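The block that comes next holds chain A.
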Amino acid sequence: MHLDAKIPSGPLPEKWDRHRFDLKLITPANKRKYDILVVGAGLAGASASASLAEQGYNVKTLCLQDSPRRGHSIAAQGGINAAKNYQNDGDSVFRLFYDTIKGGDFRSREANVYRLAQISNSIIDQCVAQGVPFAREYGGGLANRSFGGAQVSRTFYARGQTGQQLLLGAYGALMRQVKLGKVTLLPRREMLDLVVEEGEARGIITRNLISGELECHGAHAVVIATGGYGNAYFLSTNAMASNVTATFRAYKRGAAFANPCFVQIHPTCIPAHGNSQSKLTLMSESLRNDGRVWVPEKPGDRRAPADIPEAERDYYLEDKYPSFGNLVPRDVASRNAKEQCDAGKGVGATGLAVYLDFSDAIKRDGLQTIEMKYGNLFQMYEKITDQNPTDRPMMISPAVHYTMGGLWVDYNLMSTIPGLFVLGEANFSDHGANRLGASALMQGLADGYFILPATIGSYLAGLTTKTININQSTFLATREEVENRISRLLATRGRRTIDDFHRQLGLLLWKDCGMTRNEKGLREALARIPAIREEFWHNVIVPGSGQALNQSLERAGRVADFLEFAEVMVIDALSRTESCGCHFREESRGADNEARRDDNNFCHVAAWEFSGPSTHPTLHKEALSFENVELSQRSYT
Partner candidate 1 sequence: MSRTISLTLRIWRQENGTSQGAFETYRTGPISTEMSFLEMLDVVGERLTLEGKEPVAFDHDCREGICGMCGAVVNGQAHGHQQGTTLCQLHMRHFKDGDTLVIEPFRSRAFPLIKDLVVDRSAFDSLIAEGGYVSVNTGGAIEANTLAIPRKIADLALDAAECIGCGACVAACPNGAAMLFVGAKVSHLALLPQGQPERSRRVLAMVRKMDELGFGSCGNRRECEAACPKRISISNVARLNREFLKASLLADEE
Partner candidate 2 sequence: MGRTSRTLSSSLGRKMLMAASGSFLSLFILVHLAGNSSALLGRTTFLAYVDYLHSLGVLLHFFEILLLTAFCTHVFLALLLFFENRKARPEPYAVVKSSGGATLAGQTMIYSGTVILLFLVLHLQNFLFIDRELPVADLLRTVLGNPALAVIYLIGTLAVGLHLSHGLWSLCQTLGLEHPKYTSTLDKKAALLGLAIGLFFALIIVVALFYPGFLL
């Protein structure tokens, strides 16, 4: 396998323009001769489907939920970045580019990130034109807020539901094309395999989740936009159906998987209540603007927070990082919370939480001001925990939130399988080793609205295959493999439930491949995962049949893939012995105990190639070069 990122030559600001000029085009009349499959209808998938259909391609869009409007992008709260500089505070395309590269701890491509920053402005234009009701100033202009990792205000938002409003915009655009007959919408479908023929992606196998039927879909190109794999950890802020299945199946068919160990852990989530916790809820990072993080000074102090005097509280972030204080980046905040809890200073029923205290802010600004800023978040918190954060400090704890890793793609968003394109959180993307707040929405929409519609034509124009026949042997053989797998799952009839295995895997990953990692733990995980997997295939219970709606079967398939994929994650984490971004190797820290990158050995993207079952995957490195920014160690003290 050869990784060619196809980065255009020329100065950074001109690369994208030049590249678009160099790409081959397809005339409007000819576009209708091409079929494109889009798997996933979150922000990335819906925006791509609509934009491709507008150009004239025949698009078929699939998603798991009953409607594309429910893709997990809907849950994004905080906002979307763009370099509009409406605040006149010194923002620019270059600054957005720089912040994103630095926030990612220098593990992403300059050319990609610069393009993302360039496109960011068009995204806002597009969404506003669709009627997305972004927050506005009294004068009628668009409002901005600030977010972590940036010193300018560049985040556009719609209350606490930016993702929802953006997705409804993209969904509207998609439904318009459905009405026009350019998009065939297939909801409640799960992609279970990729069909590769003569080295090119030619289609997919899906399960109709209602009838259970296995269907073959052929196309000239396949686009995967199936989101992130945070649910490998069982508990995460992701939706229940978020999975790795589509991308992992593609990996097994030859697509390289890049940086799988780069998983972002968000510091401010509502703590788990117990063993039956099914998912975690994010509390926006904006809370750290006014909340002070603390734990009791003495380990094991079980007193109510109000009974702990000021002198016996440890405001550890403020002490350790005087210049950033409570606003250190997500990974730093999370790791420090873990450190405190490991030292026995955690609070809450499980001892895994820390306090986020608004009482000083309320004293300073008044209850009303603070409620105005965070009222909806406070309500959400109260709904779940039955506690009012204005009376008693909020309890928060870190949770798996976003996956920077994903299928490797070149500058055109094409994976190592020709004809297979990957968008949104599903690709290894532009966020390097750590994503900044409000930039995932930007990236998903940049990919879907602007990048793929420009690049896919060039691939299609060069295609020699004109018709795709789904009755061909490759399709049938792939479908049979899927069928066998399903039959095996249904036939196992063991004694442990699917969630039981999933929870076990999640706990293991959380412990050994979570906020901090070390060689010993990773090796242990690597030894245990195959054992869990082995037991899964012999002892799982999957009730019901394959010929009907069977949610247990759906989950079983996803967990089976997590069980294989987790190994790749751990292998990646093991091989990257540096600390970078969210990947904190305990062995690699500086004198200050903080993370230390190793640019001499790890300034690369680690792309893993499937090399056969129970064989160690093969590592391919894509070297990263930085010509426009200077590599520096992050420091927040």
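How were these picked? Simply put, all candidates are chains of the complex that A comes from, given by their letters.
Going forward, a contact is a pair of C-beta atoms (placed from the backbone, for glycine too) under 8 Å apart; a residue touches a chain by one contact, two chains touch by 3 or more; residues count from 1.
The structure displayed is predicted, hence computed values, not measured ones.
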Using the definition of touch given at the top, pick which of 1 or 2 touches chain A in this complex. 1
Which residues of chain A touch candidate 1 in their complex? 47, 50-51, 54, 65-70, 72, 74-75, 84, 86, 121-122, 124-131, 133-142, 158-159, 161, 164-165, 168-169, 171-173, 175-176, 178-179, 185, 187, 210, 239-241, 273-274, 276-279, 281-282, 349, 380, 383-384, 386, 449-450, 453, 495, 497-500, 541, 543-544, 548-552
